[in-house]
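Have a look at this one.
Every protein chain of the complex appears in place save one, which is left out.
Order of writing sets the labels: A, B, C, D and E. Residues in every chain begin at 1.
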Amino acid sequence: MRPSGRPPLELRPLSIEVGYAKHAEGSAFIRLGDTHVLCTVSVEERVPPFLKGTGKGWVTAEYGMLPRSTHNRMDREAARGKQSGRTNEIQRLIGRSLRAVVDLEALGERQLRVDCDVIQADGGTRTAAITGSYVALHSALAKMVEAGVLAKLPLHDQVAAVSCGLYKGTPVLDLDYLEDSDAQADANFVLTAKGGIVEVQATAEESPYTQDELMALLDLARKGVEALILEQRRVLGL
Amino acid sequence: MRPSGRPPLELRPLSIEVGYAKHAEGSAFIRLGDTHVLCTVSVEERVPPFLKGTGKGWVTAEYGMLPRSTHNRMDREAARGKQSGRTNEIQRLIGRSLRAVVDLEALGERQLRVDCDVIQADGGTRTAAITGSYVALHSALAKMVEAGVLAKLPLHDQVAAVSCGLYKGTPVLDLDYLEDSDAQADANFVLTAKGGIVEVQATAEESPYTQDELMALLDLARKGVEALILEQRRVLGL
Amino acid sequence: MRPSGRPPLELRPLSIEVGYAKHAEGSAFIRLGDTHVLCTVSVEERVPPFLKGTGKGWVTAEYGMLPRSTHNRMDREAARGKQSGRTNEIQRLIGRSLRAVVDLEALGERQLRVDCDVIQADGGTRTAAITGSYVALHSALAKMVEAGVLAKLPLHDQVAAVSCGLYKGTPVLDLDYLEDSDAQADANFVLTAKGGIVEVQATAEESPYTQDELMALLDLARKGVEALILEQRRVLGL
Amino acid sequence: MRPSGRPPLELRPLSIEVGYAKHAEGSAFIRLGDTHVLCTVSVEERVPPFLKGTGKGWVTAEYGMLPRSTHNRMDREAARGKQSGRTNEIQRLIGRSLRAVVDLEALGERQLRVDCDVIQADGGTRTAAITGSYVALHSALAKMVEAGVLAKLPLHDQVAAVSCGLYKGTPVLDLDYLEDSDAQADANFVLTAKGGIVEVQATAEESPYTQDELMALLDLARKGVEALILEQRRVLGL
Amino acid sequence: MRPSGRPPLELRPLSIEVGYAKHAEGSAFIRLGDTHVLCTVSVEERVPPFLKGTGKGWVTAEYGMLPRSTHNRMDREAARGKQSGRTNEIQRLIGRSLRAVVDLEALGERQLRVDCDVIQADGGTRTAAITGSYVALHSALAKMVEAGVLAKLPLHDQVAAVSCGLYKGTPVLDLDYLEDSDAQADANFVLTAKGGIVEVQATAEESPYTQDELMALLDLARKGVEALILEQRRVLGL
Partner (left out) sequence: MRPSGRPPLELRPLSIEVGYAKHAEGSAFIRLGDTHVLCTVSVEERVPPFLKGTGKGWVTAEYGMLPRSTHNRMDREAARGKQSGRTNEIQRLIGRSLRAVVDLEALGERQLRVDCDVIQADGGTRTAAITGSYVALHSALAKMVEAGVLAKLPLHDQVAAVSCGLYKGTPVLDLDYLEDSDAQADANFVLTAKGGIVEVQATAEESPYTQDELMALLDLARKGVEALILEQRRVLGL
């Protein structure tokens, strides 16, 4: 039924490569089917002005797509001189999602800058970016613990994200680009290992959806995120 | 319990003034407590390039805040030379929400440009903008029907939006600025008169929320939107 | 003779609502016929770099138009990423006009930021903005005196502005949009209660005008400004 | 009394070099004391969109200053990525001033682009730019007449400009930078050979000025412009 | 002697992966030591305005670095809103280098857009980008020949590039980042398989270099490029 031939509940093949980027304090290259995102974490010993002197840290994210990561070449945002509304929306979402599991006080006055760059896109780049970024972040923080910079990991939960959608009337997990283009509703769920919800963004594409459909999507997402969280733990050696 | 003293389920005082703007094809000035948004609709006899020759129309939105609509003055986006990520996110949401109830084919190859300008802000500006914009849009379309430009209203449903949140553990409707600043979770719901869901954006502020809390917020939102939809109908003379 | 049917010397109906904006330190909503401008004043306890350490304060202004304040929708300057030459010219004029009546030394090292936002436009927005801004400014300063921040009002005069023009050969006061589009000359006068001239900007549209015509326009402007100044005093309770 | 030692009515030494720029269709390098402005005219066989198909032409101007034309180096506007408000104001003034003497219908559907670049600045750059631009424009148009592109010069008058000001209470002509910095009022007059007024911009710097002072400045300007117009005619061989 | 321990004439380990990017018409991922650049080619059936109607095609390039491709995180150019001078210089060089071996007439009125994105940087990114881009370009053109769009490969030579430098007085091949930071002169050579020179850019860092040193660098470059060209041929199956 799905263009990809996957059953409704099947994730695309997943791999997460920790430490892909030589220079970054933490990094992960996540591949979910043909969606490939490189996530790096840079640790900075300073915080944005609104946090100066508070003893609290910050996590922020930026997102970009290589111009030919997509089916048709997209204009390079650096050449156009501004980031699109979509880029802004996504990088704000990634930042919020990560902050929801980080103990910013325990982090201390430093900033973790997360960069998510889509090397290849086939749907679900923002959720893959969140899932990959958590791994990069965890790995950067673990190094800081090892180095004695932090006493313990300033994390109180683990986060991952997945997209779901209504495709020809059926709730399906982990939309690829073709499925996404044709879905009636498209939802992104950011969930934690402890079962909490960090963010729900569920958008009707052409006509509204029902509350039951929203619940069905959330159920699918829980199952998908469970699998993502297990893989995150495996690659992090937890 | 709430800083505003309102019971959890109480909306702020609401008024919608239709036809506030002399020059616009449709307009509404919505006041929800101290949040005041002017919504105008401009009809253009051309569509964006990707729709040329398709016979379909489009609805798009822009959003802005007057620099001193807020408690502290914000920089003017025109002077800074770019719109913030937040502005982009909101104007995309408004556009999507309105398109979900408009029959773009029946509209024909024309574009409705919606401008939502916040004259005064006290929380909930994006949801007020959606609720007000629907009235402005309906009123612009009604004039086009009257003028014989359209055979009938190209609308298949009616849309309104409201914010809800978890405030000190309790789900409350229609957060004002003070309540919003202190909420654990903050959700915006765009719902239709027929009971459909157009968009859910539910964000944990500090710690994740539960599925039950999400449901409780959605219940509140349904009640709030019902009231908003009644008022929309009243001022539109439906 | 005039499209508006007004005699040459008649101002459009005028109202000035003091304190319109809840959050601003001072505000006035001025309506001159169908030209409506919201003026707010924000008090900042710091000055631009060139005044640091001088003990002197500053008054600066910004100006904007809502996209559909005009007959046809204008592009939003924030979306275009820059302010037009016209906007720049107007906001510089407003700032200069207000500074001409403020005692910047008595103000002390603080800055008054004036925002003039055109909610609806029908000609004469820049002069209405000056007239309204004076009221907003006076009202912000009066509060500072009440609060003991200032010993007395740092104002040595009162300022208002009006446009005049040569319409079909006749000097007329307070041009509306239609009249302005068709005028041979268009002049803006910024005058004070004590009879001083702060600024004259008199522009030939198609062919030059004579010195006598300039004098006739200035005479009209004096009468118009007298009426504006009386109304400013009335709404300020002076 | 004046820092320059000049009597109130004395212009600075003036020279206008016609045809200074090899590539431009018309050009003039005007030197008024230490203020040196290169004015070029480029003829384009197309008009801005609002004039297409009307048979009318257009004259537009741009203005710039070399970064070290001034006493202290100014940032290069191209490097800062935008033109200042002052630049915008000046280039609009130059364009308006020239259009006031050009018969745009006789010009036909073509555009004259005037570039005024300040090579060295010592006060009065905008008025020098207008005076020099007229010469460049006349010379470009004369060539078009010679070449048979135009039947006759599409000019119905001749224009020049000068600044005046109140310096220590005395009206003086043609302010240099030092005098300008210290003037109580600063006025720019754009006048024509036939005695018409194209533009008056008279600005109080610290305190308002009187109507008599305005008249005195206008008288001075008339005398100054007379001299400028004679020199324009001389270098144009009229 | 070199920080890398390599003899003066040794290239870093090289690999070129053809077809790395799923969506692009041609692609190559080049790794030269720790410098990794993804090169993609997008074929567009239109040319820049200056070539319309000439029957000739065009090759253009863009270049970017991931923010954390470098030792310390660099600002994202898309977020800063403009590309640096260095980026501009490099993308112009890549475009020129490729055009030197493409027969633009045989290509026909189409444009090849080359994107070079640095995934990891350790010196020599611009030369690696040229070497990798040639492979991506060849592979895109080969597909067009296979598909019958082109009769034969519109290439008259093969191009590759390498950097050399004077390091502690000795000419060395293929500088890595550490060596580059400390070199007295830094040169980039773009050479062809037939022995032609496409571009020499040889820059003294602190003190000028001699003609003999320039020749020594060029000799080294010839040897390096020979090896690169062999590897290009191997991975392209030539």
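As a convention for this text, contacts are C-beta pairs under 8 Å (C-beta built on N, C-alpha and C of every residue); 3 or more make two chains touch, one makes a residue touch a chain.
Fair warning: this is a prediction, and the values are worked out from it, not measured in the lab.
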Seminar exercise, completed: Among displayed chains, the one left out touches D, E
Problem set entry | Given D:Glu77, D:Glu109, D:Asp182 or D:Asp219, the one touching the chain that is not displayed | D:Glu77
Problem set entry | Option touching the unshown chain, where E:Gly5, E:Gly53, E:Pro208 or E:Gly237 are the choices | E:Pro208
Seminar exercise, completed: Of A:Gly19, A:Gly81 or A:Gly108, the residue touching the omitted chain is A:Gly81
For this session: Kindly state which of the options E:Gly85, E:Gly148 or E:Gly237 is in contact with the chain not pictured.
Result: E:Gly85
Seminar exercise, completed: Note that chain D touches the chain not displayed via residues 21-24, 27, 34, 38, 40, 42, 44, 62, 64, 66-73, 76-79, 81-83, 87, 113, 115, 117, 119-122
Exercise. Can you list where chain E touches the absent chain?
Worked result: 82, 84-86, 88-89, 91-92, 96, 100, 156-157, 191-192, 194-204, 206-211, 214, 218
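The rule is simple: only the chains that are shown with their structure count from here on.
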For this session: Check the residue numbers that chain B and chain C use where they touch, and answer same if over half are used by both copies, otherwise different.
Result: same
Exercise. Looking at C-alpha means, what's the farthest chain from chain C?
Worked result: E
Exercise. Given that chain D is a copy of chain E, what angle of rotation, in degrees and a multiple of 5, matches their CA positions?
Worked result: 120
Exercise. Counting only residues that touch at least 2 other chains, which ones in chain E make the list?
Worked result: 81-82
Exercise. Looking at which chains touch which, would you call it a line, ring, star, complete or other?
Worked result: line
Problem set entry | Pairs of chains satisfying the touch condition | A-B, A-E, B-C, C-D
